[in-house]
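Missing here: one protein chain of the complex. Every other protein chain is in place.
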Amino acid sequence: MSLAEDVTRNRVRIGTLLVLSLLVGSAVLALRFDVSPDELLVTVRRIFTYGFITRSLEMATPIALAAIGGLYAEKSGVFNIGLEGFMIFGAFSAAATMYFLGGTSPSQGHVWVAVLAATIVTALLTVVFAVLLIRYKADQIVAGLAVWFLGLGFAPFTAAVIWGSRSSPGLESVATVAFGQSPFVLLTVLVVLASWVFLYRTQYGYWVQAAGENPEALDTAGIDVNRVRYATVIFSGAMAGLGGAVLLAHAGNFVGTGETMVDGRGWIGIVAYLFGNYNPIGAAAAALLFGALDMLNVQFQTVGIEASARLVNLLPYAAVIVVLSAWGKTRMPSSVGEPYESEE
Amino acid sequence: MTRDSTPPAVHLEGITKRFGDVVANDDVDLTVSQGSIHALLGENGSGKTTLMSVLYGLYDQNEGTIHVDGKPRTFESPKDAMEAGVGMIHQHFQLVKPMTVLQNVVLGHEPTENGLVDEAAAREEIEAICSRYDFDVDRHLDSPVEELDLGIQQRVEIVKSLYRGAEVLILDEPTAVLTPQEVESLIDVMTDLRDDGRSLIFITHKLDEALSVADEITVLRDGEAVGTVPADEATEQDLARMMVGREVVFDRLSRETSTGDSVLEVEELRMRSDRGRESVHGVDLTVREGEILGIAGVQGNGQSELVEGITGLRSVEDGAVRLRGTEITGMSRRDRIEAGIAYIPEDRQTEGLVQDYTLVRNALLGNQTVEPYADDGILDWSAVRRHAEEIIEEFDVQPPNPDTDAASLSGGNQQKFIVGREIGHDPEVMIASHPTRGVDIGSIEFIHNRLIELRDEGLAIVVVSSKLEEIRKLADRIAVMYEGEFIDIVDPEAVTEEEIGLLMAGQSLEETSDGETDRGVQA
Amino acid sequence: MLEASVLERIGIAIASTALALLIGLVIVAAAGHNPARFAYQLIVGSFGSGRAVARTLRYSVLFVLAGVAVAIAFRAGVFNIGVQGQFVVGGFTTVVTIVSLAPYLPEGTIGGVVLVVVGTVAAIVAGGLYAAFPGVLKAYGDANEIITTIMLNFIAIGFVGWLVAGRFGDPEATATRTERLPDNVGFPSILFDDPNLSIVGIVVTLAVVALVAAIMTRTRFGYDMVTSGHQERAATYSGVDAKRMIVSTMTFSGMVAGLAGAIFAIMIQGYFTDPSGIGNYGFDAIAVSLLAANNPVGVIPAGLLFGGLESAGSHVQINSDVPVQLIDGIVGLVVLFVAVPELFRMLAQRTGLGGDAE
Partner (left out) sequence: MGDDGESAGTNVAIISSPAGFDDNAFNDNAVEGLEEASNDFDLEYTTIEETEEAQYESTQADAAESGYDLIICVGDNHTDPLATNVEQYPDQNWMLINNMIDGADNVSGWIEMNNEMSFLAGVVAGVMTDEEFAHEDSETNPDESIVGFVGGEDIPLIRAFEQSYVEGVEWVNDDAEVLTGYGGSFSDTGAANDVAESQIDDGADIVWHAASAAGAGAFSAAQDNGRFALGVDVDQSVTEEQYQDVILGSAVKALNEATYQVSEAVVEDDFESVVGEQNLSIEDGSIDFVVGQAFEGELPDSVEQTLADAKEAFENDEIELTCGPTSC
């Protein structure tokens, strides 16, 4: 499968979703305002701004990172439903690192160190998770849910111990680089491309795919299936942690109240890679799409289109359902969820 | 002890392998000479696969030694075995379905350049192997494996082993899933490989195959090696005796045909396959009380779809199915079961049994609406249990414990259980698809005898099989299916196996004068 | 063998909880609180008094019902992650139905009983339909139900929230909520003097468990359903219409979830609020069901465990300074350990306890 082919395959789904949202958007516009085409054009310009694109990218970044991680784990046969939890741990560890390095006024350097540290910490936590899943054959759905509960519990708990509040004081957000873009957006683009190449063009990628589809075949080819799975699961946790850390680096402080600042992005990450049919580029495109839909909603509000924000917020979800039912066929690797034990 | 200068390719000595209390291999010796084909025969559960798994490094033997090429070896994993030049082609292919042929072949041994898989190098090497043995695999290098026929998938497996440098190739029941044509070309491949100096171990249940292709034959029984004989000195009778420990009769069973009313009629049936192609083009058939209609044909000529059309598992495009004169074309599967269509499915593992149900629970499968097991949707488990016990007893299912899981039964025993259950429906008509595929000789005989008995009691039976010998033995009439039509109906007494084989290959027996070839024959 | 595995299940549940609590206590100590006191509070908070017991049972009723809903689907191999949404839709429907019918019925007990019954039936129907939808999408549109049900959770919460804040909001109320249920609607307070727990809720819950268990094991429908879950092709072979079975399963599961919503609305809340503020019963139910190995009867102790922890959480909040997030964390640990029976088998073998477990 070539890159071009790949994009073509996903184009149908993504194109549909885009067209769908544009249609809904224009319908809302047309219904709400009985306006001349000129005014409509002005409104459209106010909606599709450069900032809209930037924010969509920024919104998509943590989701795409988590999605890439989850995709690798699942491709290799392990459903990491704990992405949300790992994102929470990532965001929290980044905040804590930044705070310990630079107090309430950390430097840009501290931001980068914090992101790195958070990725490592989350990866280490995932090692435990991976051992439970692979060595001790934990039920993947339950254990993943548990990670979410653990994130929701222990991140705010530790925050309260450190800061006396579940939310951190204000720290520092990452400075933008070229074109007002966050460096993490660019980093994510690289990660997405690299993970595509890795998955489809390197031997390790072959092994990952085989581990999820037919672990026995991989085993008899002399490759240790569980080693592959350890690698992908730990990678998935690290990526989710990175996603959480990036979220924090964009926001500049940790919020641990309610569903925490991660607020469902990990779940959307899972949906994104399923939607992208387990393809890194598809997953990133889906993440971008969700980000764009979300931001479109914000733009609507800003230009004063009086659709209930609450209802418009539901649009991406509805769109996912429509597209999935119309095109179905998200093909799950066939051994997902089954622990692999090589004979003896 | 041979004092040959070349050591044997494989020499196993005193191999014992236990699974808990089960002794799968008991002090087995096996010697395979260089450049030979060595057949391994034995009933289901006699320990063939286990022995080969030990050789391939999948299992650690409890006792015994392995010598490959004269050198003692211990294999921790298949990787070690492969390094020593031992390759194995499993009964269930070890292929990653959505990956391409090329990716499958190189999996685990990918040539790389700059960290990326070097596809061009891989392609070149595979093409070299293919041209050496005249394989057509290289035509499909970029297709996902799942899109290929089983025969090609198997050759992909062979190429995979060769690519990894296998000098000794183990083939576990390679012919079980193949059409006669494919079997033939596999045998060509095997002899080519042997002539090229490689050694092959060939597991099969088919005595004729073993006799025709192998140089030597070893027979296992209950985990022990009963003996090894040169193929050109053995007969089918000898081998069968060694396998089961008693005489086995191969003659056609006598038949006093007295057919009654027509039970099942199919008229102008048209069906589509999963891929959307029309795969049954207007088939007509009639089955009467007290007869067995055999449907022969190379797999993939529409038999499966035809059977599914009759049993209600696939919807019909056009045409009619009638049971005792009543049209049932639009009836659901469940209604057809209730109307008396019993079905021994093609795939006992995934269709005929729920693997992790006990036999008791499996005895209900298909009987969910049948009294006394169910009454108004409420189940009577004690009645079901009695039913399971009856089946186990009457069909000699081993182990005779209704609370064991279906998964832990051997193939033959699973099949016997299914046959027993389907007969228990007291059906109007029995459709049996490949009723003895992969089943050991003892069980085959048993199942055949039961089918004949039922026929004699007046049941109408359809047997679909690609085993000619089975069809000839059972059928009162043989309909040969070719490309979605019945190419001919023949009397089993009047034709030879070779003639049926020709029909299956699409050649009519007498080059008929009118040259009418596009019209099917009515069975 | 079956019994052994039931015992083992129970042993694992107990061991997981104990280990999770132990870790929790270590953390409490590390954070500078008194672990012995914390442990004492947990026990007192879940079963230590009439109030605590009532509170535990109140939570448990919801966990058990929602857990049964999950178990039904999982048993049949359909992953209904949408119990939360079905719960919300069910509860909301109950309130709307009762509030809009109340003016046409007499005010006394009889009218109340009729309203309760009609409202509950409405919830069951609504929950069933809301679950049938992703079932249909899966069966006939090939849409992965894990995704569609997660999406439908968001949609249920958002949409019902919108309705509660707008069209169905109580103009008299300052908070975001529907009108209150009329005074004659509610469950009688017998046995427990907790305003939000009634013996009726408990009896209904037990009856549902018994009914579902009976359907699963003793009826053709249950057999068909479970068979579909184990091996779809075998089910089809045996005459089950696989597509229709998916829809039936989802509907059945959603009906129970809807019923849970009705009990929540009638017994606990008495009106309906913005569903984003309702607890995550539907999500926790997944853990409850899996803890019970998707066995409807096993859901009772599993639900009690979760109910007890939740209840202890409330108590700890009020009576100690330990941040309550710790309880959430401990629940997470329980769930995590429950997922790893193998770990405990290993431990058991090492320590020589029940070493024959296999």
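A, B and C label the chains in the order they appear, each numbered from 1.
We take it that a residue touches a chain if its C-beta (ideal position, glycine included) is under 8 Å from a C-beta of that chain, and two chains touch if they have at least 3 such contacts.
What you see is a predicted model; the values in this text were computed from it and never measured.
In the full complex, the chain left out of view touches A, C.
Touching the missing chain, out of A:T188, A:T232 or A:Q299, is residue A:Q299. Checked against the full complex, the candidates C:E107, C:D183 or C:D321 give a single residue touching the omitted chain, namely C:D321.
Summarising the interface, chain C meets the missing chain with residues 41, 44, 51, 55, 58, 165, 169, 173-177, 180, 194-196, 264, 268-269, 271, 273-274, 276-279, 314-315, 317-319, 321, 324. Although one chain is hidden here, its contacts on chain A can still be listed: residues 46, 49, 51-52, 55, 58-59, 104-105, 160, 165-167, 169-171, 173, 247, 250-253, 255-261, 263, 294-295, 298-299, 301-304, 308-310, 313.
Just so it is clear, only the chains that are shown with their structure count from here on.
If touching chains are joined by edges, the resulting network of the protein chains shown connects every chain directly with every other.
Here B-C and A-C are compared, and the pair linked by more C-beta contacts is A-C.
Farthest from chain A, judged by the mean position of CA atoms in each chain, is B. The distance from the centre of chain B to the centre of chain C, with each centre set as the mean of the Cα atoms, comes to 47 Å. Shared contact sites, meaning residues of chain B that touch two or more other chains, are absent. Interface of chain B with chain A (complex): residues 53, 56, 58-60, 77-79, 82, 88, 90, 94-99, 103-104, 106-110, 112, 115-117. Across the complex, chain A meets chain C through its residues 132, 136-143, 145-154, 156-157, 160-161, 166, 256, 267, 271, 274-275, 308, 310-311, 313-314, 317-318, 320-321, 324-326, 328-330, 332. Listing the residues of chain C that touch chain A in their complex gives 27, 31, 137, 141-144, 146-148, 150-152, 154-155, 158-159, 161-162, 165-166, 283, 286-287, 290-291, 323, 325-333, 335-336, 338-340, 342-343, 346.
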